[in-house]
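Only a single protein chain was left out; the remaining protein chains are all shown in position.
In this document, chain identifiers A, B and C correspond to the written order of the chains, with residue numbering beginning at 1 in each.
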Amino acid sequence: MSELEKFRETTKAWLAKNCPPEMRKPMRSEKDACWGGRNWVFQSADQKLWLERMAAKGWTAPSWPQKYGGGGLSRSEAKILQQEMNAIAARNPLHSFGIWMLGPALLEFGNEEQRLRYLPEICRGEIRWCQGYSEPNAGSDLASLATKAEDKGDHYLVNGQKVWTSYADQSDWIFCLVRTDNTGKKHYGISFLLFDMASKGVSTKPILLISGRSPFCETFFEDVKVPKENLVGERDKGWSIAKYLLTHEREMIGDYGAVKPLSEIIADNGYTPNPILRAKIAEFEIDAWAFAQTMSRMLMEAKAGVSLGAKSSMLKYYGTELNKRRYELMMDLAGHDGLEWESERSNDGHLARSWLRTKGNTIEGGTSEIQLNIISKHILQLPGA
Amino acid sequence: MSELEKFRETTKAWLAKNCPPEMRKPMRSEKDACWGGRNWVFQSADQKLWLERMAAKGWTAPSWPQKYGGGGLSRSEAKILQQEMNAIAARNPLHSFGIWMLGPALLEFGNEEQRLRYLPEICRGEIRWCQGYSEPNAGSDLASLATKAEDKGDHYLVNGQKVWTSYADQSDWIFCLVRTDNTGKKHYGISFLLFDMASKGVSTKPILLISGRSPFCETFFEDVKVPKENLVGERDKGWSIAKYLLTHEREMIGDYGAVKPLSEIIADNGYTPNPILRAKIAEFEIDAWAFAQTMSRMLMEAKAGVSLGAKSSMLKYYGTELNKRRYELMMDLAGHDGLEWESERSNDGHLARSWLRTKGNTIEGGTSEIQLNIISKHILQLPGA
Amino acid sequence: MALLLNEDEKMLQESAQGFFAEKAPVSQLRTLRDNNDEIGFSKSLWKEMAEMGFTSVLIPEEYSGVDMGFMAAGLISEEMGRNLTASPFLSSAVLAVEALKAHGNTEQKSKHLPSIGAGKTLFALAIDESNKHNPAEISLTATPSGNGFKLNGYKTMVVDGHVANHIMVIAKTDESMSVFIVPNETKGVEIERTIMADSRNAARISFDDVEVTGEQILGNVGDGDKILDTVLNAGRAILAAEMLGASSQVFEHTNTYLRERKQFGKIIGEFQALQHRASHLYCELELARSAVFSALTALDDGADNAGAIVGMAKAKLGSVAKLAALEAVQLHGGMGMTDELDIGLYLKRIRVAQELLGDSDFHLEQSARHKGY
Partner (left out) sequence: MALLLNEDEKMLQESAQGFFAEKAPVSQLRTLRDNNDEIGFSKSLWKEMAEMGFTSVLIPEEYSGVDMGFMAAGLISEEMGRNLTASPFLSSAVLAVEALKAHGNTEQKSKHLPSIGAGKTLFALAIDESNKHNPAEISLTATPSGNGFKLNGYKTMVVDGHVANHIMVIAKTDESMSVFIVPNETKGVEIERTIMADSRNAARISFDDVEVTGEQILGNVGDGDKILDTVLNAGRAILAAEMLGASSQVFEHTNTYLRERKQFGKIIGEFQALQHRASHLYCELELARSAVFSALTALDDGADNAGAIVGMAKAKLGSVAKLAALEAVQLHGGMGMTDELDIGLYLKRIRVAQELLGDSDFHLEQSARHKGY
């Protein structure tokens, strides 16, 4: 038996023994996702147990080095772990911007002290992180951010406002882009700071969306003191970290594959679309199929070692536009029933709210217009793009 | 009986007597249109007679002053003349860029000598004019034209090239935009010249279009001498004349009203479009209807004294895009039959050629992109448009 | 054909503009929504609308109305669309009035028209029975019983059904269709208020052995088809006018934003890609206006093909208003997604108005059939 085969056997056995039965059931709602952090209230004893057991093995971040609290697994081992977890439908023990975003950035740009301090508690789910990027006047044009961090000798004094901060009201710490210099070009003078959301001067306010409640917040900083050692990477050169994370994000968002075909939704509900709507659905279905084939092809290319690069913009652009079209058609199919906003029957307007929520798909994570700009510049190499 | 009623009576009587029977039949092809000029070969004796009789009354240009060869009619009288001609289906005695374009410009910008010299022979159909505007590197951006006219004391020496000159190979004279100064802004330094196409150094070459033969030519000028008195308006300030004529042209082109509805074409040919095509036709038909209603509304507004202004760009843009859609659908309906290019049955590929020709609608007379720019700037008042 | 407004209409337009902008701006809808208002519109506004004559714009003078016709009613509806004004205008002042006016007997007219015009009585029209508008398939039945009938069946998307004093019910009577006027408190009538995505209200109503007398029939037995023709044409044209107002207004917001918002050191309205989209939308809105004016004029003229024209207008407005709403959200970026701005409210109202009395697809289909292909 090869080393990998052995690893698979022991992993399978460990999971069989340690993954609580409840943690093998599909999540019923977003609440079943465990985000951890100081204020986390576990939904069940099993949820707590599962997190603790996985964290003890370092398997909340399987491929991070063990000294930072990770599992120290090779790429192949990590893949086997994921396969075996999938095989028993084990839930993800920990949802975390710390693992998905901050961790990779610290491993790439942080110093050893920072890694040793922050990564283990991320792995154990003790600290919940949020991301402070966008500002009211720096949306698509992120680099024009204005939240100011003044050098006060032993600390920075942070003043300003962030927006679209997911779960800011429930997070413990924030990784945050701030301006430490505004004399040069806008991409210069940006720094990457970490600080405690419990610091004096930090406040948050949830954002109500057109679809209803949302995880997004506005976050305000008023004379927030941040110790100097909380700067990641070089001062004024945080834009490279931001770019690193943005690409990361775009690739995560670009996943629009596995949805139920409209033809099945029609059959399941016994809808009989009129001939005009039917024609639109037929066109949509072909586009959705061709897009799914494109996702597969890009995945194969990526596996074959061809970097996606700016093609991730294509997936983001087309996938999100398609999703909007899809929900318009679902609303057309549902007709009157889809318009109800408050009733048990409609699951509190679930379809209508989802439809409204999709309108944000082509805005968040870089608008469709930004993606088209990126394609113009990096793929088509059009001048001035 | 009022003066106008009297005018109608005498006009009706005159037309009844003087319009030859053949000239009351619908034109069978473009060849039946009389363009006049030195080299014109009349298609029939009646065609010649009709032109002579109308020209003698000044009714080839009914509202121009009589001293310039026009009819000196008031606006109401001219309208009555048109109505009475329509009533007996009388053909237009003379197609002429001289009447439609140069004449109005001379009446507005020319001097008395020029009017007396050129307008009467235009009215009599003795001289056929063409228009020298576009150049290979000055299409949408007309003002960047480069055809050079150097001041040589008693004459200008013209060198350069024009393109899209309609009927240049059959015309006697040209009205032409040339550059007399290139030191300032591009709209400055343009002059409006008239000269004989028989001048030494003028040559033309017809342009073959994707749809087949066309009236368009390339026109070349090599050391063409143009007497100084042939300058219209002020030297270097010809752009205002060009703009005047361009608006004139856009309004003429914007006429996309009276075409057969697709539903009738379907019925006439016994087509049975499949459900998907049928849905597209249904959408097109509604748009075409709403556009026709908009044409009517704009016409009423114009009659009520509200100038169309930049709204003519809307009519040009939407009308031409609609026409392209229309021909795509006609080709879809005709299927295999519409693809034949050379056969009597297909009238030498008439449908396919018409379909191809419509692709130029959104380019000539200001591209769709230019029209959208105009709307952005003049109607929506967006910055930098 | 009058595609331009006459002097009376211009005056009415001005007064409606002022009235709704002042008395019923978007903030009123927000307040009603955020307070979970019991009926979802302002009764005092409705009263003021009655005083202005808006509620009786289609009522003949002999029944105390101002009788200004469809173009006038459309102008009022357009302004309500512009301000997202919630009111029972469509259900009572248009649908019910048209039904009564054209098909009611003198008694019914005398009883109801002045009262509707005065803003005292509210009506709702109960047609649809399934998730898509389909007036050709009615299965609620009226079976003869004693001197009258018994109604059995189910209606959905009854706009303002939650507050109406009287429900006008389309029912099958043997092979034909008939319309019954049923007071809301009649035994066997069960009304469930449904709050819609646009924060307005409709109802699902079930009829369980509901007893009605012959006097409750609007017009005569079998008049249902004729009545439907009348009211659907009117309702669709008025909804199209409302969508014209809503989409024009949301487009204005968008243009203002394009002229103010900065990104990448530029006013975003300087970006040519956005300019072209805005300009295209401008053209579509001009076509939409022509379509609405044509429909209202055709109704005022009693044109033979008014139904076909109104259907085309409803189809065109459905798609143009949708485009205007979608572009508004996208061009406002993240802000367009927030409840703080009004953009989402327009998106929601347009979606509902587009669905009511037949969506664009429905009317495209009707139009194609009508034209014989």
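We adopt the following convention: a contact is a pair of C-beta atoms (placed from the backbone, for glycine too) under 8 Å apart; a residue touches a chain by one contact, two chains touch by 3 or more.
In this text the structure is predicted, and so the values were computed from the model without any measurement.
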{"item": "Residue in contact with the excluded chain [from B:Trp50, B:Trp164, B:Phe291 or B:Tyr317]", "value": "B:Trp164"}
{"item": "Listed residues A:Lys162, A:Arg278, A:Arg326 or A:Lys359, member touching the removed chain", "value": "A:Arg278"}
{"item": "Option from A:Phe7, A:Phe109, A:Tyr133 or A:Tyr317 whose C-beta touches the chain left out", "value": "A:Tyr317"}
{"item": "In chain C, positions touching the absent partner", "value": "271-273, 275-276"}
{"item": "Touch residues of chain A, complete complex, unshown partner", "value": "261, 263, 266-267, 271, 273, 278-279, 281-283, 285-287, 289-291, 293-294, 296-297, 300-301, 304, 311, 314, 317-318, 369, 371-373, 375-376, 379-385"}
{"item": "For chain B, the residues touching the chain missing from this view", "value": "134, 137, 139-141, 144, 163-164, 207-211, 271, 273-277, 280, 324, 328, 331-332, 334-343, 349, 352, 356, 359-360, 362-364, 367-369, 372"}
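Here is the rule we use: only the chains that are shown with their structure count from here on.
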{"item": "CA centroid of chain B to CA centroid of chain C, Å", "value": "46"}
{"item": "Whole-Å gap between the CA centroids of chain A and chain B", "value": "59"}
{"item": "Centroid distance [mean C-alpha coordinates] between chain C and chain A, Å", "value": "42"}
{"item": "Multi-partner residues of chain C (at least 2 other chains)", "value": "364-365, 368"}
{"item": "Chain A: positions in contact with at least two other chains", "value": "275-276, 280"}
